[in-house]
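Working notes, beginning with the structure itself.
Selected chains only, in their assembly positions.
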Amino acid sequence: MNAMMKALVKTAPQAGFTLSDVPVPTIGPTDVLIRVEKAGVCGTDAHIYGWDVWAQNRVKPPLVIGHEFMGTVTAIGAAVRSIHVGQRVSAEGHIADLTCVLCRTGDAHICERVKIIGVDRDGAFAEYIAMPEYNVWPLDDAIPDEFAAIFDPLGNAVHTVMAAGVSTKSVVITGVGSIGLMAIPVARAAGAASVFAIDVNPAKLELAARLGADATYMATDPNLVDEILRRTNGDGVDVLLEMSGSGAAIDAGLRMVRNGGRAALLGIPSDDVKINLAERIIFKGLTVLGINGRRMFETWYQTQALVKSGRVDLRPIISHVLPYTEFDRAFALMKSGEAVKIVLDFKGDGAR
Amino acid sequence: MNAMMKALVKTAPQAGFTLSDVPVPTIGPTDVLIRVEKAGVCGTDAHIYGWDVWAQNRVKPPLVIGHEFMGTVTAIGAAVRSIHVGQRVSAEGHIADLTCVLCRTGDAHICERVKIIGVDRDGAFAEYIAMPEYNVWPLDDAIPDEFAAIFDPLGNAVHTVMAAGVSTKSVVITGVGSIGLMAIPVARAAGAASVFAIDVNPAKLELAARLGADATYMATDPNLVDEILRRTNGDGVDVLLEMSGSGAAIDAGLRMVRNGGRAALLGIPSDDVKINLAERIIFKGLTVLGINGRRMFETWYQTQALVKSGRVDLRPIISHVLPYTEFDRAFALMKSGEAVKIVLDFKGDGAR
């Protein structure tokens, strides 16, 4: 299989991607080949595009970028049993070793030897991608292409919400970037009794309200913690979903949670964070959960149930669907803050 | 305090209640006196009214009946600290001993020495009732009187739903009497992705659909189990909420649950039930939960959160609000199946 395909490639250790012709990937006996149709653009892609310090330390060019996608299976390996050619699929982008204690006890999503597509091996911003059968997720007919293309970040939101446990609870979300925004309808659908959203960006907060947040607050509000306490009978919220990675937001968020509450941390701080462990966590009897990726495949089933039942609608979050050739424009839109979530079209004309 | 009050009393070991003048109850140092305003009529009250075998074995006349209510505090004992005169309240009707291992470890709702008001001691179908401070539940202003009057059975529904855990799950409810009906909006608000209701009564199923059930089925449908399997991709539902107490429904319900699923049993069979433990529970790796009462007071906080947030609306379930003097009519309406949930008015004229 030495046919060629179009792909967005980090060709050299510098900013930007190159639209290149590269060989269609070959597949082993337990892999499938997928014709990519739509792919989501993630903040991680923007880090690699911009070539920041994290990207410089992690990414080894040349590499095809992209890890959120859906498409159609065009070939399967000899030992593949559960997937067939022509099937419409998405896929889990974390490729675990499947042999360690974590993988063997239901924690493959935090396997220490995980490889992420588009970061550690070739990714999905291409006409074709090879994936292990294990990672492929057959799509229900009821799920639209654009939603399917972003099941990966939606899965981050679902995993965070479900790990925290929100049924009948009050919830604060600190940081409503695209995953934080997704967490709003997810938390409501999963049973939250109230959802409060906090951010530094008024436009994101407006969208948060449209997505079902019961109240929204500017992170810069000097009375923010008191306001949340006032809204919760002086007790604080039951659950914090931290999706900003900001040290200040983490501190404020922990102050808003009631004694005995739960805090799920998804946002990744770029540096060490100073925490008053005694006052914020120990005396409060808090439970703090580190959240990474999505559970394979419990989170995928939960995500499917939420989307298929119509309880979660992602349309307000997908701000743009663009032909993949307009990738430079996509990253410019992200940088300017104009875009919320961008989906690239690798097959048609990008019209929705 | 030797004033007299009106009360519905089981005066003798025979069918019916008597509208009587009895002394207003006296209160001890840790009790409060409550002017009852509205009270819910429960199936248990109907059993006592009809004087069936269970009632004959359990109830010792003379006894004031009724255990679901709300009202206003008119007096407090010398040691009462958290409740004040004039406060609008409901109350937990299970009076636990508070000294046994169950009460001391968060399981007071299943205390072995529990006394239930209106069953084991004087109840709420009266102008006044005395309650221990511990059992009193201060009402949020946002909660209407009629809803507050039935927090007890609503709490049964909430406890069952929350013990089972429905967030993102598919749910079958077998038996949609008044608690089963309440469980529909509760399960949806608590995060269920789909809710299927089963009963023998088409009118109840119609109401179930109106309350948010995604599908409803006659229990007599010979293809019932297959239908549920078809709706759940052949796997069966994640969760069974058994609210009928019927042996046939329990067997059918257990067949509908997927391997590894959860079944919460609230309905009380009147006799032993024959169960194929190997096929229905053991090989399936099922978790079966016996549900009794409501957790003190976790369930009450959850119930308050659901009602106050507007996620649960009980109006379609409260079919009648009647002056308490029309109690004979109330029990006739229940017997005929015309009524869903009846609330008695002990203060005003019963107009809503």
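In order of appearance the chains are A and B, and numbering begins at 1 in each one.
As a working rule, a contact is a pair of C-beta atoms (placed from the backbone, for glycine too) under 8 Å apart; a residue touches a chain by one contact, two chains touch by 3 or more.
Every value quoted in this text rests on a predicted model; they were computed, and no experiment measured them.
A.B. asks: Every chain here is the same sequence and 2 are shown, so how many copies does the full assembly contain in this file?
C.D. replies: 4
Operating definition for what follows: only the chains that are shown with their structure count from here on.
A.B. asks: How many angstrom lie between the centres of subunit A and subunit B, each centre taken as the mean Cα position?
C.D. replies: 41
A.B. asks: Please give the residue numbers of subunit A that touch subunit B in the complex, ascending.
C.D. replies: Going through subunit A, the ones touching subunit B are 158, 162, 165-170, 189-191, 193-194, 214, 302, 305-306, 308-309, 311.
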